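One structure is given here, and the rest of the page talks about it.
The complex is shown incomplete by one protein chain, all other protein chains being positioned as in the whole.
The letters A and B name the chains in turn, as written, and every chain counts its residues from 1.
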Amino acid sequence: MLQKVYDWVDERLDITPLWRDIADHEVPEHVNPAHHFSAFVYCFGGLTFFVVVIQILSGMFLTMYYVPDIIHAYESVYYLQNEVTHGMIVRGMHHWGASLVIVMMFLHTLRVFFTGSYKKPRELNWVVGVLLFFVILGLGFTGYLLPWDMKAYFATVVGLEIAEAAPVVGEFAKILLAGGEVIGAQTLARFFAIHVFFLPGALLGLLGAHFFMIRKQGISGPL
Amino acid sequence: MSEKNHRVSRRQFLTYTLTGVGGFMAAGMLAPMVRMALDPALEASGGAEFVSVGLSEDDLSEEPQRVDFNVEIVDGWYTSEQSRSAWVFLYEGEILALSPTCTHLGCTVNFGTNEEYPDQFFCPCHFGRFERDGTNIPGTPPTRPLDVYDVEVRDGMIYLGQINQRG
């Protein structure tokens, strides 16, 4: 049955070569923990991606209940956390996933650095990876404000003060991020848009480039 | 390694296991999320609370009187007040509270405003008429009786609950 559906699509669109392009590549021995246990350090990249997938999915579901408005944001988070079945788990996944993705990414960065995998010809992929690092930190910063509780609000106040300390552009950057002089309604709307549309868009684009380059260049050789 | 020597090749076996593990992961991730999304649909809708309409039992008579009252509508994290009306009167010794919403197209019915039928509810939009007990009169547009409120008497005061359809 499944085979027939596949054949039907394949006849029309010739997807077998595409599929083989994705699936057909070998994994060398030195990154396979089954051969050398120390190769588990090569897992951190994959785990980072896994947590990112969890973040994207749980985030999509959370927006079903969340409203980015200072009157109702807190109420809606409180509602989804305490009234909605499993809302606590899904919010927990998003909350703890945010921390885990940073831990995993940090470990992945260290692995790539200490195996010297960023050297020629993989310079570009390293740069894309560092940009991904910034994007994820940005997602963490903007997401932290969204529940609009005390912790969120004051952490953002401090964060924007740090941005303001930058010379020349500091004041401008702060107002741009906060959407005005006051950290309030406009800030929340802005942070929501950045957290849900702008940064995830950048994240997906950069991830695509990251994976494309890995496939094109292959995993760096053994030390 | 040839593909045809075994009924299930090693590669096929691995692919099946892979699909199984992938399915497990997808289910583990999605189960709480989907349950959360389905929550409003699965939640049993509790009956509406009873609300006092500010009338005591002694105020009632056979003559329908219109009462306006407010109910609290809880919509997730948002609570709002909605005003409702009812025609309350004694019918064969029982307290009857009818919803004034015409069952034809949702206009508001009045009692006794049509001079030809002083003892009936009358809808001015399409001339729908109802008996005193809310039964629709055949030959007029409405096809079912007026809805009734659940009625409760507490300490001699009238409380109205949720609206029920009849017929």
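Please note the rule applied: a residue touches a chain if its C-beta (ideal position, glycine included) is under 8 Å from a C-beta of that chain, and two chains touch if they have at least 3 such contacts.
Keep this in mind: contacts and distances are computed from a predicted model.
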**Message:** Tell me the UniProt protein name of the chain this structure doesn't show, selecting from "Cytochrome C oxidase Cbb3", "Solute-binding protein family 5 domain-containing protein", "Phosphonate C-P lyase system protein PhnK" or "Alpha-glucoside ABC transporter permease".
**Reply:** "Cytochrome C oxidase Cbb3"
**Complete:** Listed by label, the shown chains touching the absent chain are A, B
**Message:** For the chain not shown, which residue from B:Leu18, B:Ile73, B:Ile137 or B:Val153 touches it across the whole complex?
**Reply:** B:Leu18
**Request:** With the full complex in mind, choose from A:Val52, A:Val67, A:Met93 or A:Leu199 the residue touching the hidden chain.
**Result:** A:Met93
**Asked** Please identify, in ascending order, the residues of chain A that touch the omitted chain?
**Response** 10-14, 16-17, 19-20, 22-29, 32-35, 43, 46-47, 50, 54, 70, 74, 77-78, 81-82, 88-89, 91-100, 102, 109-110, 113-120, 122-123, 126-127, 130-131, 133-134, 137, 140-141, 144, 147-155, 157-159, 162-163, 165-167, 183-184, 220, 223
**Item:** Touching residues on chain B - with respect to the absent chain
**Value:** 1, 3, 11, 14-15, 17-18, 21-22, 24-25, 28-29, 32, 154-155
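Assume only the chains that are shown with their structure count from here on.
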**Item:** Touching residues on chain B, where the partner in the complex is chain A
**Value:** 29-30, 32-37, 39, 42-43, 76-78
**Request:** Would you mind writing out the residues of chain A in touch with chain B in their complex?
**Result:** 53-54, 57-58, 61, 64-65, 72, 75-76, 78-80, 83-87, 89-90, 93
